[in-house]
Every structure is written in structure tokens, then in C-alpha cells.
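Missing here: one protein chain of the complex. Every other protein chain is in place.
Our next item is chain A:
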Amino acid sequence: MLELSGIESGYGETQVLHGLSLEAQQGRVLAILGRNGAGKSTTLKTIMGLLPLKSGKIVFEGKPIARQPYDVAKSGIAYVPETRDIFPSLTVRENLEIAAKRFGGAAPEWTMERVLDLFPRLGERMDNGGTQLSGGEQQMLAIARGLLMNPRLLILDEPTEGLAPIIVKLIHDKLQDLKAAGLPMIIVEQNFGFATSLADDVVVVGKGQAVWTGSAEEIRADEAAQHTWLGV
């Protein structure tokens, strides 16, 4: 449903992605793995239109993707960034509402009630400031906010970074529920176990290119590939 071919992109003069290609399939979860600085976050930012596409093509649901974040969001992609980017001047409720009221049409699949069912913890914090939350709660809020956009593709950048094992487990279970409900996802992760237990497909990024592509089972079994590309 999302296809990147020959992507070149970066920050100003610094090129980070050198002809990266990958594909996320309808109804499946794709994990993007790779070492620090490989270009995983840069790939996601380029998809979202946060970084300019110097060359290559990105096609979403058969059409070239828009190049402004606002249009990318409207086309049905929700993004949970590495830094979570909760709005500090907004309460938890407002953080959710500004995403909710714009999408989903008359009978949205994701409503405020439903995301609060998924993350009851947020319900107790509705009137707190966005940054008065723990790291785990901020991550839940960032995911809930993305879901309220009723996306057809959810993109997550290192959802477990800096979280306690018990919260990592909780996030894992929730994402597993979303996967079971058929929501396509792209997950960038450092946590190999977390990523490969959720994902159907895996692409490993190294030095701005896709260096290994296959299924999650394959990479779990392929210790040579793990060693070469991930240093596991």
C-alpha cells in the first residue's frame, strides 16, 4: 500500500538516504531495523513530507504521495515520532481533540471513547498538561492521537525507546491488538525482539539503503544477517 523506490533525501546539504526502496503491504506490519544513524527516522520523515524528496518515488495506495505533512496526514497516514512531540501548551484532552475533530467523517472508527478504552491511563490524565505525563503515558498519548486521525496506515518511530519493560509489554500488546484489527503499520525499532514479534515483514536499513528484505521469521532465523546488519 506504500511503496518507496530509489529515495534520496537528507538534511540540507547532507544526504542521508541513497536510493532506499521498501514496500509496506496492506493489512501487514513492516518493521524497519538498522543501527543508530542508519537513516530509519529520516525515511519516516521523508514519507511524512517533513524532509524534501531529492529523488525517487513514494506511492501510497496507488497514487504519488503528497509532499506537505498536512496533505500526507489527510491522505490517511498517522505518524508517531521518535520524540513523541506531545504539545506542551495543550492538555491531554486537547492533544487528542485537535487530532480527532478533523478526521473520520460521520462514523469514525476511532472515537475518544475507543482510544480511552485502549489506554485507560490517559482517561485519568485528561486535564493534565501534555508534558506532565511520564514517558510511557506520552507514548500512549502519541499513539492515541494518531489513531484518532482514523489512519489507514500508522507509522511509529521507536515506540519503546526509554520505556520500562512493563510499559514496553503494554505497548506491545496494544499494537498487537491493532494488528489483529487489521491496521497496517510501519514500526521503526531498536528492540529486535519487540519488532520481530509484531512484524510480518522486515527491512533492514544500512547507510541509507535497504540492505536486507524478508519476513520476520526469516530474520529471526538468520543469525548471520542479524550479526552483519544489526550487530545483535
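By definition in this document, contacts are C-beta pairs under 8 Å (C-beta built on N, C-alpha and C of every residue); 3 or more make two chains touch, one makes a residue touch a chain; residues count from 1.
Here is the rule we use: contacts and distances are computed from a predicted model.
**Student:** Would you mind picking the UniProt name of the chain not drawn here, from "Electron transfer flavoprotein subunit alpha", "Acetolactate synthase", "Branched-chain amino acid ABC transporter permease" or "Cytochrome bc1 complex cytochrome b subunit"?
**Tutor:** For the chain missing from the view, the UniProt record says "Branched-chain amino acid ABC transporter permease".
**Student:** For the chain that's not shown, point to the residue among A:Leu33, A:Met48, A:Val168 or A:Ile186 touching it.
**Tutor:** Answering carefully, the residue with contact to the hidden chain is A:Met48.
**Student:** Tell me which of A:Leu2, A:Ala38, A:Ile58 or A:Met149 is the one touching the absent chain.
**Tutor:** Of all options in A:Leu2, A:Ala38, A:Ile58 or A:Met149, contact with the hidden chain holds for A:Met149.
**Student:** Can you tell me which of A:Leu2, A:Leu53 or A:Val72 touches the chain that was removed from the display?
**Tutor:** Per the contact definition at the top, the residue touching the missing chain is A:Val72.
**Student:** For chain A, which residues touch the unseen chain?
**Tutor:** 48, 50, 68-70, 72-74, 79, 81, 85, 87-90, 94-95, 97-99, 101-103, 145, 149
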